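Right after this comes subunit A.
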Amino acid sequence: MNYAFDFGWLLDYWPVLVKGIAVTLELTLVGGVLGVSLGVACAWARALGPGWLRPVVAAYVELIRNTPFLIQLFFIFFGLPALGVRMGELEAANLAMVINLGAYGCEIVRAGIQATPKGQFEAGASLGMSRIQTFWYVVLIPALQRIWPALSSQIVIVMLGSAAVSQIAAEDLTFAANFIQSRTFRAFETYFVATLIYLALAIALRQGLRGLGWTLFPKRTAR
Partner candidate 1 sequence: MSLIEITEVKKRFGNNEVLKGINIDVAPGEVIAVIGKSGSGKSTLLRCINGLETIDEGSISVAGAQLLPDELHLKALRLKVGMIFQGFNLFPHLTAGRNVMLSQMVVKKTPKAEAEAMARRQLERVGLAHKFDAYPDQLSGGQQQRVAIARALAMQPIALLCDEITSALDPELVSEVLAVVKELAGEGMTLMMVTHEMRFARDVCSRVVFMHQGRVHEIGPPEEVFASPKTPELQQFLGVTH
Partner candidate 2 sequence: MSEFTTWDIVRNLLLAARWTILLSIVSFIGGGLVGAALLFARIGKRRLGQIFVKTYVELFQGTPLLMQLFLAFFGLGLFGIDVPAWLAAGLALILWSAAFLTEIWRGCVEAIARGQWEASSSLGMGYIQQMRHVILPQALRIAVPPTVGFSVQVVKGTALTSIIGFVELSKAGTVVTNATFEPFKVYGLVALIYFCLCWPLSKSSQILERKLNVAHRNH
């Protein structure tokens, strides 16, 4: 192997990387917030929603969890315009991430809800709360607290998976790396740096979510 590693291009191209990082973060933020919301709504629908809604949500969850994110992305961006639904790369990327996280989030939150002791529902009912009030005040918060670590991991997975949105030309970090390597012909070094940035983002995101968990669920009794 006679190869001289060269990272000199970083001097010229770091603004491109920064812009890519910003897009990746924005995608993750929007995808995370909306995706978790969708997940909670779906979990409610599956656990306590009206009878007709349950199989619909179940089908959505199974469909998403058993197909690759890349294909979901292609279907939304290239396929949906056939139905007259057109959107930009970023909107398509965001939508795909929300739909993807929504399905996984649904299963995770549902597991948390199912672990709720039956007495909690009964206690809520006995205090005269409606089903929705019981769900919101009594069931959901402890359930979210219970599954927060799993949900956090899933958000990190979605962030890492977002590298695929470069394939519909959404200008995220991977897109930036592709662009830089096409100019510098330093493919290995470019992807190496991009990979390290992703690693740092993943670690930071995990810590951030842990901190968010502490803020959202301040010291209630463990579990």
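How these were chosen: all candidates are chains of the complex that A comes from, given by their letters.
The rule is short, and it goes like this: a contact is a pair of C-beta atoms (placed from the backbone, for glycine too) under 8 Å apart; a residue touches a chain by one contact, two chains touch by 3 or more; residues count from 1.
Values in this document were obtained by computation on a predicted structure and should not be read as measured data.
Every option in 1 or 2 belongs to this complex, yet subunit A touches just one of them, candidate 2.
Subunit A meets candidate 2 in the complex at residues 1-3, 62-63, 65-72, 74-75, 78-83, 156, 160-164, 167, 174, 177, 187-188, 191-192, 194-195, 198-199, 202-203.
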